[in-house]
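A single protein chain has been omitted; all remaining protein chains appear in their positions.
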Amino acid sequence: MKSFLESPLSGIIPPLVTPLLGNDTLDVDSLENLIEHLIAGGVHGLFILGTTGEEQSLSYRLRKEMIKETNRINAGRLPVLVCITDTSLVESVNLAKVAADYGSSAVVSAAPYYFATGQPELAEFYEDLLKELPLPLFLYNMPSHVKVNFAPSTIRRIAENEKVIGFKDSSANIPYFQTVMHTMKHRPDFSMLMGPEEVTGECVLLGANGGINGGANMFPQLYVAMYNAAKEKNVDEVWRLQQIIMQISTTIYSIGQFGSSYLKGLKCACSLLGIIKDDFVAAPFHKFREPERNKIKEALDRLPIVNGKIQLH
Amino acid sequence: MKSFLESPLSGIIPPLVTPLLGNDTLDVDSLENLIEHLIAGGVHGLFILGTTGEEQSLSYRLRKEMIKETNRINAGRLPVLVCITDTSLVESVNLAKVAADYGSSAVVSAAPYYFATGQPELAEFYEDLLKELPLPLFLYNMPSHVKVNFAPSTIRRIAENEKVIGFKDSSANIPYFQTVMHTMKHRPDFSMLMGPEEVTGECVLLGANGGINGGANMFPQLYVAMYNAAKEKNVDEVWRLQQIIMQISTTIYSIGQFGSSYLKGLKCACSLLGIIKDDFVAAPFHKFREPERNKIKEALDRLPIVNGKIQLH
Amino acid sequence: MKSFLESPLSGIIPPLVTPLLGNDTLDVDSLENLIEHLIAGGVHGLFILGTTGEEQSLSYRLRKEMIKETNRINAGRLPVLVCITDTSLVESVNLAKVAADYGSSAVVSAAPYYFATGQPELAEFYEDLLKELPLPLFLYNMPSHVKVNFAPSTIRRIAENEKVIGFKDSSANIPYFQTVMHTMKHRPDFSMLMGPEEVTGECVLLGANGGINGGANMFPQLYVAMYNAAKEKNVDEVWRLQQIIMQISTTIYSIGQFGSSYLKGLKCACSLLGIIKDDFVAAPFHKFREPERNKIKEALDRLPIVNGKIQLH
Partner (left out) sequence: MKSFLESPLSGIIPPLVTPLLGNDTLDVDSLENLIEHLIAGGVHGLFILGTTGEEQSLSYRLRKEMIKETNRINAGRLPVLVCITDTSLVESVNLAKVAADYGSSAVVSAAPYYFATGQPELAEFYEDLLKELPLPLFLYNMPSHVKVNFAPSTIRRIAENEKVIGFKDSSANIPYFQTVMHTMKHRPDFSMLMGPEEVTGECVLLGANGGINGGANMFPQLYVAMYNAAKEKNVDEVWRLQQIIMQISTTIYSIGQFGSSYLKGLKCACSLLGIIKDDFVAAPFHKFREPERNKIKEALDRLPIVNGKIQLH
């Protein structure tokens, strides 16, 4: 059994899509299928209820069901990270307790996202939250969705509490990510994780610990291979795998004209690949209709897929 | 007893602050005091759990308690509007059902605020939501907090459903508000309500139906007088009262350097005026410390207040 | 002859479109026609080279020609305000000197718009600029185009220099405008002018001095009548004229999907009304093609126009 948690947490930790049959109906069979697919694909952890997992679109009841079922299916094989991002500190703590009760390894939190906080307010919020958390915490930077960016000095201040064990950045601003990495270099146990898969390879080459990459829901082996190549400083191999990832990014995530393209495209592809049964997307969105679904089908057809797996060689 | 709801809903409908003793402790006594203060001040409705009411910072348990207690205290004297803004359609509907169960008159909803929706997605979200709502709906525009602006044509599309009975705008963009008013002029029953008190007077002069003004928590008579003067097209009187409102706005809401100045200042002033016991502000914020509190005290001292009321003449 | 400048400058001061025959060719005949049309329409001043006048799209040679020809044609009948907004202080001063040489009354300046300045930097910039300006200055707030908003306290600081005689606001944020008006009330000679025509009426009712309204290029009498009604506190008449202005705004300025709709629509309508010969729009834009032009034609047909003038009664 894998030691929980290694320090720093490293590797590919996919942000699981949440398989749904309706706005308030979890598809537990598909969740089981997805988790077995990921574990077989060699990933290093499971990250649930993130942006890709539609946390904010789900009822609290369903969020708790998702935590419970994920831990049951995983059965201790991989670290489980649970996103508890909320606008209410009380509800964040409630979710964290559920996460702990069912055996999760850590929680992840982006800034409160209704009221925008100033940096000192943001630091105080996390100081308050940490007092009540039963599990270690990863900070999660997601300014496009929460309107607030963690200043590097704020991360350093919050991380004076050793319960803060890592940082996931989905800002896409990589000079910023390098600055955070530089600011946190006194904490070698602190995990620096990249959201966008389009740059995870280069970030791991330059010292990041891994990626929370949505595409790993579809093709876990591809992202694990890219991570391994970067760890081994095999630039040519990273570059080669990067071309496949860019093909995925510029086709599967780019149908439709709104910010929801990535989520709808990813879920649609997962259902076409047979990993989940239905690509139902919770309100405020709807899944792709037939014309967009056909485009995803064509995009998948152009990828070097054999038996549901990207051919890596 | 007042007819529920007049059509269009008109007048001053204060967005109630939520009196708290802790992050998860409602101060019911202060709530009672606040509601009696507002009703005595002549307001035309009660709007709870809005931005000023810190909805998103509160647990669902407390939100439900607030709905229950407000309706109990109000006892049918005024229309009660309940904000059900949420990122999850399921939770919005849950709150709306609680609102209906306790006798509220209508619900109010700003756009889902984690994922940003495109305009057609936004329209579809409300079409879905309306199918499950047990009460009439006011749309609430709050782009600074939810990142999405209702296009006038989207409002018109959503309001083809007659359960949609009004629009509250807190965008501060008044050319936009005038455009919405122009777009909705075929629905004389549709209520156009202004958020920022700094412009409610002029908007009512030009045809708006009223204001959802935070300052009315402190001085309901002032805002009601301003509304009445505007209805009577008494420009000089609107102008005179506007000077007092601007003094409030540029002092009480302007201490501190973050976006939270308004909320902290308003609650602090309410506690200094004895309307609520404590100005506890829920996480992610904290109430003002002593230096800021003293500045609010001084700001109140400079206002023409006698026995807790602004002198209107 | 009109006294120059009255204090505070008041009324309708149209931001003239710049009649062009090519990217670097001023149509002097059309300019003459436009100016006579505006003076006959009763406007209170001429504002050239603003956003509506495409200053930033024009060569410096053409800007100087525009200053020279406008002053020649105007021949001292109305105050001429010249926009000298630039990213380079040196070029701003150069233009201001040309403006003074040809007899203009004042200059207007929005913040430098390539580098975004902090508020103290912005104040220092204007302190530097004012030392070299040969004419009085209006500050011009245009955050959507220059990325920087004048804080009310910055305006107050800059306006300690008495050469600063007014403020034009195109932010569309009217609570902000009210705050600036409140902050500057110690300077009764300071002119508060509104950009968006959709709210000029209500702002003048509440104390603003006038409007710099693009629609006055087409129908100067309409905007002057609206201004006069507001000065006389005739709310019903302001409301009535406002309906026509809203019809213009929601049709003529709303064709096409980009931010350029206003400019292209206004120039197109001016050419259809025979006020200017060609609606050439300088790069980076192009004038409307036939389908959009036809929509403008239809929009004009639906307005109560007789002999090129809006029927006011």
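Worth pointing out:
A, B and C are the chain letters, set down in written order, and residue numbers restart from 1 in every chain.
Throughout what follows, a contact is a pair of C-beta atoms (placed from the backbone, for glycine too) under 8 Å apart; a residue touches a chain by one contact, two chains touch by 3 or more.
Note that this is a predicted model, so its numbers are computed, not measured.
Shown chains touched by the hidden one, complex as a whole: A, C. Check C:26, C:122 or C:296 against the missing chain and you find that the one touching it is C:122. Checked against the hidden chain, the listed residues A:172, A:273 or A:312 yield one contact partner: A:172. The chain not displayed touches subunit C at residues 23-24, 51, 56-60, 62, 87-91, 94, 111-118, 121-122, 124-125, 128-129, 145-147, 257-260, 263, 282-286. Contact between subunit A and the unshown chain involves residues 152, 172-176, 178-179, 181-183, 196, 198-199, 201-203, 205-207, 233, 235-236, 238-239, 242-243, 246-247, 249-250.
Throughout what follows, only the chains that are shown with their structure count from here on.
Separation between the centroids of subunit A and subunit B, computed from CA atoms only, is 36 Å. Inter-chain spacing, taken between the CA centroids of subunit A and subunit C, is 50 Å. Of all residues in subunit C, none touches 2 or more other chains.
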